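Shown here: the complex without one of its protein chains, the others still in place.
As written, the chain order gives the labels A, B, C, D, E and F, with residue 1 at the start of each chain.
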Amino acid sequence: MTDVIIMILTSIGTLFILIAAIGVLRMPDFFLRLSVTIKAATLGLGFIMGGTALFFLEFSVTAKVTAIIFFLLITAPVSGHMIGRTAYFTGMKLWKGTVLDELKGKYDRKTHELTSDGDHAQEGNDPVDEL
Amino acid sequence: MTDNLLILPIFTHLLTAILLIFAWGHINTQRVLSLCGHIIALALSFHLFSKTWKAGILTMQAGGWKAPFGITFVSDTLSATFVVLTAIAGLAVGIFSTVGVSKARMQYGYFVIAHFLLMGLNGAFLTGDIFNLYVWFEIVIISSFVLMTLGGKKPQMEGAIKYVAMNMLASAVFLTAIAILYGLTGTLNMADLSLKVAQIEKKELVSVTSLLFFVGFGIKSAVFPLYFWLPSSYHTPPSATAALFGGLLTKMGVYAMLRTFTLIFVPDAFTQKVLIAVAIMTMFTGAMGALNKTSIRRMFSYLIICHIGYLIGGLGLHTRVALTGVIFYLIHDIIVKTNLFLATGVIHKIRGSTDIRRLGGLYAEYPKLSLVMAIVFFSLVGIPPLSGFWPKIGLFQAALDEKSYFLLGGFILASFFTLYIVAKMWSEVFWKDLPKRAEETNEFTELPFIKQVWLIVPVVGLALVSLYIGLGAENIMVISNRIALNMIDTGYYLDAVLNK
Amino acid sequence: MLNNYLLYVILPTLSIAAILVFVRFLKGPFTLDRVVGLDFLINIGIGIIAIYSVVTDHSAFLDVAMILALIAFLGTVALSYYLEQRGKQ
Amino acid sequence: MEYLLIFLIGLLYSSGIYLMLRKSMVKLLLGLLLLGNGANILIFLMGDIAKGQPPIISKDASIFTQMYADPVPQSLILTAIVISFGLQAFAIILLKRVYQMTRSDNLDTLNTQEVDI
Amino acid sequence: MQSTILKTATNYLLPLLLLFSVFILMRGHYESGGGFVGGLVASIAFVLHSFAYGLEKTKILLKYPPMSFIPIGLLLSFSAGVLPMFFGQAYMTGVWSKDPLPVIGLVGSALFFDIGVFIVVIGVTLTILFTISESIDQQTN
Amino acid sequence: MILAVLSGFIAAFLLTFLGKIFKGRLAVLLGLLPLSVFNYFLYFFPDISAGKTFSFSYKWIPSLGINLDFHLDGLSMLFVMLITGIGSLVYFYAAAYLQGHKYLDRFYAYLSLFMGSMLGLVLADNILLIFIFWELTSISSFFLIGFNNDQAESRKSALTALAVTGCGGFFLLAAFVLMGSATGTYSIESMLSVATALKASPEYGLILTFLFLGAFTKSAQFPFHFWLPGAMKAPTPISAYLHSATMVKAGIYLLARFTPLLGQHFYWNTTLMAVGGFTMLYAAFHSILRKDMKSILAYSTISALGILVFLLGIGTQHALVAAATFILVHALYKAGLFLVTGIVDHETGTRDIDKLGGLRRWFPFVALAGFLAALSNAGLPLTFGFIGKDLIYETTLHLGDTEKYLLTGIAVLSNIFLLYAGFSVGIRPFVGPIPESLVKRPHHSTLSPLLWLPAVLLGVLGVVFGLAPFIPDNLLIRHAADAIFNGTTALPLKIWHGFNLTLLLSAATLMSGVGLFFAFRPRALSSATQYWMAKVSPQGISEGIGQSTRSFATSYTRLFQNGYLRSYILTITVFLVGLIGYRFFTTVDLRVNTSSFTEIRFFEFVVFAITVAAIITTVFTKSRLTAIVSVSIIGYSICLIFVYYGAPDLAMTQFTIDTLTVVLFVLVLYRLPHFLNMSNRKMKLRDGLVAISFGSLISLITLQALISPANKEISRFYADNAYLLAKGKNVVNVILVDFRGADTMVEIMVLTIAALGVYSLLKLNVKPTDKD
């Protein structure tokens, strides 16, 4: 019985990851790709970890698994935010189908400070793909 | 029987280094600490040597795990001799450094790294485990990287890039060789390796592996055609550092080669040929390189290479006589090469340059100092009865016994060019009048007397040591003889390490 | 049964996902795409390791997964931090 | 799988050397990195291979009751990895310093001091 | 870099990572882990802090310069190795307590050795990374 | 005895510290040193004359078979007398000659060093000991020739002399070592008992070759003679002592000493006769072309040395006696001539025979000395020189029919030239009118007797020995000849042999020489001739070789040390691949045995494939960051491989380290410019080939090593005892902190050093004012 549950859990997790992987490959702009990865991976991993915990059914393993999930939950959105904002700074172009960009011009180019209103009227620079 | 004494020289330097880090930035404290460390290390080394001499071979099984399971530290006569030499050279450089190294460098850890370097050398000489040897090698390498770049300007850094790249390549090759050797034997203890390698039926693969070791150590000991890092870098660091490098660093590669090619692999005919050919080319290349140099430090750098040829050649001959010569030569070379660079440092202090075209008149101005330096230089040449002469007898004899006339030719050629180059250098630097220059700065005379003494004492001291090696050659000869005997007949070593 | 399923279905699927992400990594086009790809690859790696620990019945491997989860974050932060710093100039 | 690893070792050594033969300092370092990785796998391969069996004695036992991977190469690699990390960290910074001084990544320009033969 | 989110996350991650690092250190003898990885995790905690809050704040947090950790760690590891020599045993011989202590289990010189490693690794990693960050900041200014 | 030998060294040592005392007038006292040694050896005369020999032995380096073994016999005695006797004269002479010289103390130090070495050389019984003193004479000669070290010419001459004699020295060492191993002893005495075996040994040819190289360079035989004229840059007392009477005769001594050992052999005789014969004629001819008195003497000395070699080559009883005699003859008159030349130079400031004349009016005693020496040199009857020349002719005339005429002819011709040379130096400056351009140097009102007395003494001795040849014969020459002959020679020296062919030849020599003296004066050679002569002379040739060696050295060194790191690495790699590849493919038979290999599973293959792709990306990408990130992917994939193979600790560490490395790279490199595509296709192809062969070789070796599995008893020991003995369950960690804890201790020190290095690298900026 547990085996079946494990199989289901891992399958769901794997599927999420697979879908996210396809997303990473297929999505037309960077922000979309980023968006897809961060959470699908987290969710997928969560299921897989759940399955793992179920398999071992040991306190120490469960604790480890919980720790991993907990960690991913904290870090994944933060790194998504970090990368996303860097992408915006470096002038990453949005997909042509994008309907709204309220962030445009809100960053101070010098200090990278972000305002909640008022524009720093400036053009975005070209995407940087090179260090 | 475990004897903790033999790890004490290592510990002395380690502890000194740790204390020096605690005293980070306090130059005077560091000076005193460093000197104390050197002196204690020297005393312990001599004690270790005399104990080893009496007992034959001392071992210490780290962790109490008997060989081949733990890491064994072994002090046989070869190791103990090297430890003593390291301590002597270390003390000399240490004294020199107290004045000869800039304050800025001291503030940024010169002394710490120097002690780590010496510790690494001691470790390499005392370990009986091939992987542990690798680890000590790395200590020495990283320390030398730091010393090489410490406070460096552009040329020093440029040299350092090349030095670092080629030494790391050497480490990779060494590691590869260790891996394959482990795959073949399943052990890392050198004594055990000796037994296991002998048992392997597929000797061909052993020979291939041994050549990998040869290349790895060959880069480190700067043999032809693997020597490039040395002339690219050795003339750049401060004299004290150069003295450590010139005297000890390449010798570590040679030491490793001596160990592996006597204890683990006994060179087969092919390897012997390779060693001899490489030796001849090394001597030739070193001589050619040194011939036209105008900077005396560059000149000495090439002479280091040239003289490595003697050692490799002797190893290639692999007879007891040859090995005796090799050991004697090594003993002489460590002391003299160290002193050579220290002397160069003094010259640099006096004249502000090491370029022959800007040097001269030292003999007229500093006759006594010149005399001391003459001892150093002519010891290097091997004018009898100075120290460099005695080992040549053995080397010549071995080359003749083995009918290796090309190698003999190489020895003669190297001796001749060394003689010529040093004599020419002498004539230019000491005899020639000082060329006219725009500004005349003599940092040396500006120093207070006591500081002058600190610079001169190590040069004089080492010169006396080399005089002793020359005139008291009998003692050195007896030591070399015993070492060579133990190299040819490794049974004693194996018994000491494995059966206690 | 479970073992075989994990070995012959789950692990290969995760591997395929890794390949897909790796293709994105190769394609870029931007450095940040590679950074994201790297991050994702590590996540997939965590999954693979977890499954592998089940397959081999060795929970020791989960420690590796844990370290991966802890540390991958730092790499991503560092990379984006410095890409941003560079953007400032 | 050993075949793949052997191939990988060869590839790592080859590409390591190839990168070291370029003119770029950064490539030189990357080459050293690859070479180090190759050496590590080589050491690894020289142990007794046991898939999925870490050399950790299980909780309730005091000796091994099953197969285990050869622990010696593992510990050697651990040491080697750490050591090469130290060396590489230093080398990377050195590279930075040299770049600061010469404003060039081109190794060929680093021979001002070797001109004087 | 001024990111509120990162800062807040770091507030929670830092203690967690430090806790983890000790955990990894302690269990090394029985399961995967050990002083080295533990030390790295601990240093990563501080590096993360420096990313979020800036180097100066992290230095204040650490109170002592990271380099001062190094000799302490070295001395500890060294002492753990030397200790048995005072009992007439070889360098690095394991010395173990008779009875297991709670939580940690048997206390032996190996543990102190590993703690030394842990401290050195923290000192080393932070020294390297902080020095670089500082030099970059200097350049930028 | 040892004190006598070492007295020179002790004096030299003391002089370096107490030299100041003897800088002034007290320098004369130093002459007591050689004089007392001379006296010491005089005590041995009665016994030596009675045919006795003395041996002394002191332990030094028994391990090498080198002991301070001294042996005093007739041959040694002859040389000891020359060394100490002429030495005493030179010491006194120099006190006046170099009076008030700034570095007089150094001069005496070197001179004492030299005298000691020379004494050691001729007294040593151990061949290695001989070699030691041999080299010491070379080195002290180097310092003496370069005594006027502010002059470039002096320095160059010193260097040339050292290079030639030093080079010969190394061959001599080879010869000695070879003799030692052929006979099992380094003692000449002991070797004599196996002389026959030595001559028959296969190494005989090689020994001779090496020995001759040593002897010929030292004794300035053609074509190694060119250093000797250059050595005349030394102050005249030096020239008199070293380069005529003693040091250059070291080679002769050596040949003489080894005659009983190695002589009487076809190779020996032929070589010595050919080289000596050619040298004596060649140098004698050259001597008459010179105008500088010292130069003339230099060439005539070379010629005289040639004669000696020639005589030793002939090797008959006659020849050996002649040689022994001629050594003494030549030493007496040549030293005299040198001292005379020195006085002339000292007092007039020139040595050009064209500018000199009539000096007998200014310096009558000197003129006397010059005449006596020149006459002895000329072989005028009743001089000692006559006896010497007589013996030479006697020798050649006693040869077989084939060689007789040729060799006698050469000898006569040489002697004619030598006579001319002797007259040019000893007579010409003193006769005729005083040229107007010649001015007496004002610095001495009267000529110090210390200058002229030694010269006169030498001249007088030449006459005394000529009149009473039995004195030198009984005291010295016979025993010397006996020693060379290794038997008893029965050829007493006589003033008069009666009218015979020899006398006729002597007379002819005398006449022709005197005739030549009046008929011929050397003229300045045309520049073309000078150029041509310089070019084909051995000196010119050797300088040419030196020059081309230097330029070869430069291009050879540049070829390898070209400043390009990649070329260095390429060389290293090619060497590695070549050497090991050759060894591998010629010896190892490739085996493939996959039975023990594990299967490949899909997910494993994927990791492998990703690694490969990442490696390829790293190598070929044009973006630096992509390369760095790719490297980290490689690292992470390897981490997965470690997991697959049951190495969780490794995987953890690999992963953390890899991440840190990436962070470091990014921190450091984010400002660097783009990769440049700097290599052309051809270079890439070449490097690629080298790299691939390197990698393939490693792979192949790995494969072969993998097929021969080893006994892993150590791993088993660790696994079995990790918990039981070391109280840990993670065996890897137990190895790290316990079994192999010493490694880990070192490992953290590596990290420490790296951290300190990074710190200093980034923080320390040495200002140009900081020096070290």
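The working rule: a residue touches a chain if its C-beta (ideal position, glycine included) is under 8 Å from a C-beta of that chain, and two chains touch if they have at least 3 such contacts.
Convention: contacts and distances are computed from a predicted model.
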Considering only the chain that is not displayed, what protein name does its UniProt record carry among "Na+/H+ antiporter subunit E", "Dihydroorotate dehydrogenase", "Branched-chain amino acid transport system permease protein" or "Protocatechuate 4,5-dioxygenase subunit alpha"?
"Na+/H+ antiporter subunit E"
Let's see if you follow the contact definition: name the visible chains touching the chain that is missing.
A, E
For chain A, the residues touching the chain missing from this view
16, 19, 22-23, 26-29, 31-32, 34-36, 38-40, 42-43, 58-60, 63-64, 66-67, 73-74, 76-78, 80-81, 84-85, 88, 94-95, 97-104, 106, 113-117
Absent-chain interface residues of chain E come out as 2-5, 7-9, 11, 14-16, 18-20, 22-23, 27, 61, 102-103
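Assume only the chains that are shown with their structure count from here on.
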Path length in the contact graph (chain E to chain F, fewest steps)
1
Between A-E and C-E, name the chain pair that shares the greater number of C-beta pairs in contact.
C-E
Centroid of chain B to centroid of chain E, CA atoms only: how many Å?
36
Distance between chain A and chain F based on Cα centroids, please, to the nearest Å.
78
Measuring centre to centre with CA averages, how many angstrom lie between chain D and chain E?
24
Each of the following residues of chain D touches two or more other chains, namely 16, 20, 28, 38, 42, 45-46, 51-54, 56, 72, 78-79, 82-83, 86-87, 89-90, 93-97, 107, 110-111, 114, 117
Which residues of chain B are in contact with two or more other chains?
14, 21, 62-63, 70-71, 73, 131, 135, 138, 142, 145-146, 149, 153, 161-162, 165, 169, 176, 180, 182-183, 188, 231-232, 292
Touching residues on chain D, where the partner in the complex is chain B:
16, 20, 25, 28, 32, 35-36, 38-39, 42-43, 45-46, 72-73, 76, 79-80, 83-84, 86-87, 90-91, 94-95, 97-98, 101-102, 107, 110-114, 116-117
Which stretch or stretches of chain E touch chain A in the complex?
1-3, 5-6, 9, 12-13, 16, 20
In their shared complex, at which residues does chain C touch chain D?
52, 55-56, 58, 60-61
